[in-house]
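This is the structure, below, for whatever I ask next.
Only one protein chain is missing from this complex, and each of the others stays in its spot.
Chains: A, B and C, in written order; residue numbering restarts at 1 for each.
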Amino acid sequence: MIKVGVAGFGVIGQRLVDGVLLQEDMELVGVADLAPTLAIRALKEKGMPVDLYLVEGADEEAFKKLGIPVAGTFSELVDKVDIMLDASPGGVGKKNKELYMSKNRKAIFQGGEKNDIADCFFHGYANYEKGLGKDYLKLTSCNTTGLIRAVDCLDRAFGVERVAITIIRRVADPGDYHRGLTNALQIDKAPSHQAVDLMTIMPHIEATGILVHTPVTHGHIITVVVHGKKKISAEGALRAFESHDRIRLVSIDEGFLGNASLFRYARALGNPRGDMYEIAIWRDSIVETGDDLMFAINIPQESVSIPETIDAVRAALELQPDSASATQLTNKYLGMARWKK
Amino acid sequence: MIKVGVAGFGVIGQRLVDGVLLQEDMELVGVADLAPTLAIRALKEKGMPVDLYLVEGADEEAFKKLGIPVAGTFSELVDKVDIMLDASPGGVGKKNKELYMSKNRKAIFQGGEKNDIADCFFHGYANYEKGLGKDYLKLTSCNTTGLIRAVDCLDRAFGVERVAITIIRRVADPGDYHRGLTNALQIDKAPSHQAVDLMTIMPHIEATGILVHTPVTHGHIITVVVHGKKKISAEGALRAFESHDRIRLVSIDEGFLGNASLFRYARALGNPRGDMYEIAIWRDSIVETGDDLMFAINIPQESVSIPETIDAVRAALELQPDSASATQLTNKYLGMARWKK
Amino acid sequence: MIKVGVAGFGVIGQRLVDGVLLQEDMELVGVADLAPTLAIRALKEKGMPVDLYLVEGADEEAFKKLGIPVAGTFSELVDKVDIMLDASPGGVGKKNKELYMSKNRKAIFQGGEKNDIADCFFHGYANYEKGLGKDYLKLTSCNTTGLIRAVDCLDRAFGVERVAITIIRRVADPGDYHRGLTNALQIDKAPSHQAVDLMTIMPHIEATGILVHTPVTHGHIITVVVHGKKKISAEGALRAFESHDRIRLVSIDEGFLGNASLFRYARALGNPRGDMYEIAIWRDSIVETGDDLMFAINIPQESVSIPETIDAVRAALELQPDSASATQLTNKYLGMARWKK
Partner (left out) sequence: MIKVGVAGFGVIGQRLVDGVLLQEDMELVGVADLAPTLAIRALKEKGMPVDLYLVEGADEEAFKKLGIPVAGTFSELVDKVDIMLDASPGGVGKKNKELYMSKNRKAIFQGGEKNDIADCFFHGYANYEKGLGKDYLKLTSCNTTGLIRAVDCLDRAFGVERVAITIIRRVADPGDYHRGLTNALQIDKAPSHQAVDLMTIMPHIEATGILVHTPVTHGHIITVVVHGKKKISAEGALRAFESHDRIRLVSIDEGFLGNASLFRYARALGNPRGDMYEIAIWRDSIVETGDDLMFAINIPQESVSIPETIDAVRAALELQPDSASATQLTNKYLGMARWKK
């Protein structure tokens, strides 16, 4: 039984906790945070199903006053685990890493950290083997993680030479007030970091992209123009995508009109928090033009990187030897691809 | 064991199903709908935890093709129940009522129907006794239902003479594409129907109001200016609200910055769909001015009327003799006011 | 002096009036509309700088009551002109065409009409010569019109083989309440009609595209992936775009952060209504990937098609023999490319 700790109980940290709790070969020791945020207050209202540890600088008195039980310090949490999933705010992971190193603990970082924090950029499907036995792995951002699922899927089936992506980015998560955009589209300098990051994981592919922020909260949409080593047909791509356990095929005619439909559907499924682990690809978006293929993906930004983070635990601790066996186990425990049965 | 059916598996119907399933003295027989919507597809993906009946005009072939099991016709559903909760699209309830009458079944309608569909406008707290034994009851809209909770609470404690409300209305539910508003506030003619409806339920109070639609999806905010029979202090109002099982007191300093914070909190609580049954009142919004009191309420539009609809079942079937006993039971089964314990 | 009438005083019609008034070789006879809309009330408040004619079915009494002077009927307007610019609501143009035909008058239709209303789809740069002497021309939609400017510019300079576009569409104009989208991205079935329409005007190019609606009101953004007959460099594309009088090069560092910056800039310029005739291309969006080129365009949807509509008048009436001379005159009168001087 692998012992896992989570650092940071924010949007990603909460979901890492959910994900680890579902892994039958892992035990969640606890989560560390700094302040009695809404998420921690909710934990208390639920009766503390997860043990809470306080990072340095936390106002312990404040937690006591609110009647929130504290299980120990961050340092004590790290002592108890085999591996830490670090979902601290961007930049804090770097400081945390010193603690992990001093205690000889492995750690998985999220996309917000700088690349040099880790031994390698990791993706459960595209480069699992690179992560085997490494001490420090770093996930790509939610957009890149989801995008690579689709590109890797086509690459395995047909060979991919080149991709050009347009990221229509949701600018904030539901309930975010510290950032936002009102009645505006905002463009980033090209190429987008997602295209650049993809090339780090898949160096044999040439990629570029443009990112536009949009004032919505439910799911990014990425359009992808793919140039295969040989022509990839829309029909062929559809078949490949359908065979992937972390990709859900949807269509407008079924009622999936956009990113908010997928959030609505996940709520209707009864998924906790209305989360979804799969990316969705619209069947009716897959089109050919000349030798190129084009399609659109929905990225559920809050939860999409959870499966690949669990995969990273498997790689870092060498629990499974290869991508196929590792992702299969992660998927099984997360209940993915249930809908196919 | 009271047998209950639900007509319409939309935003409200899905939540009525959830709510009835939690009532230990009620049995959910099934739900009726017309088309394989996202909600019904999700039901199928979940393994049909609820029986589905088809209303007249439904394309049975389409359901069969999708492998969605059908338990029978709408008429058969009505035969099997003691009471129907009608959450059909506005206007359809009127047609359904003919079926209920022909089969001698009671029914509870939602706010979207015309007033004359029911024997009386109903609210679990403000006029439960009026609903006792009636055949057809009609809830008020989500805004009015939530508003009345707060006004009735003050009225019982202090006596209320007059209210002037400003409804800052969310214009669509998450995942709605058939209606929307983009970068605009839209005003309705005054007085708003919510103020008028409040007077129907609480005829001893004078009410007016202005409604402004805003381009958001998570929760209406209502500001209320109350003139009591005698002056109501902010402190007194706070105490009264705190004693109410369907009112949650929150504050900005805790992190409840607006309507989206409550949605985020409900998701963090693990509530199915991120739903919340309570209205929230901001502690730091309660202010006095001269003899008047002012405060702000958050209305979780998708789920707020579920408790009062369950109350209506209790009234129509005379399961409990008065508001106090009926609402207590509803609250217990819905798990309300858990946070106080 | 060419006599011009405008049918429909909506978003496009108002701007056609503005545009024709600037042409020194054209005379605006008047505009026809149906109801005392905000635009018409504003015309009255300004002292009726333009003569108003009423279409069939208009309530003349209502105009009289409001003190809005009426110059005559739609039919009388058509009698007085050489050519009509039809900016009626989609579908109405077809009916109007019968009137134009019966009176032997030429007409230019907008993108909202069906293709078969016109002798040909028209673009001032890409196929001016096709429109020469024709009786009925139809503009493409605002997105297509702006897109073709950029693609035609590259095609003339380098030869274009293939384009794949992603349209990030503003869903409503400022002040629209009859349509909207709230916290959602909405996807259309691929290929988008803009890609299909482009191929109608430029049949030698292969095009596909995906369109996503976003809840904003100021300007579409289109990303374009171009495959040239030979490789087009970013530098080369930039030079070509800079030489075009209807394309404005901007950059993020200058403060053009997105579509709303261009609207703000046009207001700061003192342009009437905050309109802009040029499309904008971000310098810092132009990137190469393998043999492909990618860049992003801003389309000011309310006003972008005005220049090409004026060009269409020149073509239909054979005022200028070719695209170069016609667009030059239109540009001069509209004051385009002033910023280069």
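Following the convention adopted for this analysis, a residue touches a chain if its C-beta (ideal position, glycine included) is under 8 Å from a C-beta of that chain, and two chains touch if they have at least 3 such contacts.
Keep in mind that this is a model prediction, so the values were computed, not measured.
**Q** Give the residue, chosen from B:Ala71, B:Ala184, B:Leu249 or B:Leu319, that touches the chain omitted from the document.
**A** Candidates B:Ala71, B:Ala184, B:Leu249 or B:Leu319; residue touching the omitted chain: B:Ala184.
**Q** Which one, B:Gly30, B:Gly93, B:Gly146 or B:Pro215, makes contact with the chain that was left out?
**A** Here the residue in touch with the unshown chain is B:Pro215.
**Q** Tell me which residue among B:Lys46, B:Arg162 or B:His193 touches the hidden chain in the full complex.
**A** Checking the options B:Lys46, B:Arg162 or B:His193, the one contacting the hidden chain is B:Arg162.
**Q** I'm checking contacts with the chain that's been left out. Which of C:Gly91, C:Gly133, C:Gly159 or C:Gly255 qualifies?
**A** C:Gly255
**Q** In the full complex, which bits of subunit B touch the chain not displayed? Write them out.
**A** Residues 161-162, 164, 166, 168, 170, 183-191, 206-210, 212-219, 221, 223, 225, 227, 252, 257-260, 282, 284-290, 292, 294-296 of subunit B touch the chain that is not shown.
**Q** Which subunit C residues touch the hidden chain?
**A** Subunit C touches the chain not shown through residues 14, 37-39, 41-43, 45-46, 174-177, 182-183, 218, 254-258, 260-261, 263-265, 267-270, 272-274, 338-339.
**Q** Spell out the interface residues on subunit A facing the chain that's missing from view.
**A** Given the touch definition above, subunit A has residues 171-172, 174-177, 179-184, 186, 215-217 touching the missing chain.
What we mean here is this: only the chains that are shown with their structure count from here on.
**Q** Point out which chain occupies the most central position, where each centre is the mean of Cα atoms.
**A** A
**Q** Which chains are joined by the largest number of contacting C-beta pairs?
**A** A-C
**Q** Approximately how many whole Å separate the CA-defined centres of subunit A and subunit C?
**A** Distance between chain centres, rounded to whole Å: 42 Å.
**Q** I'd like the Å distance between the centres of subunit A and subunit B, where a centre is the mean of that chain's Cα atoms.
**A** 35
**Q** Hunt down the residues of subunit C that sit against at least two other chains at once, touch-wise.
**A** 183-184, 186, 215-217 - these are the residues of subunit C that touch more than one other chain.
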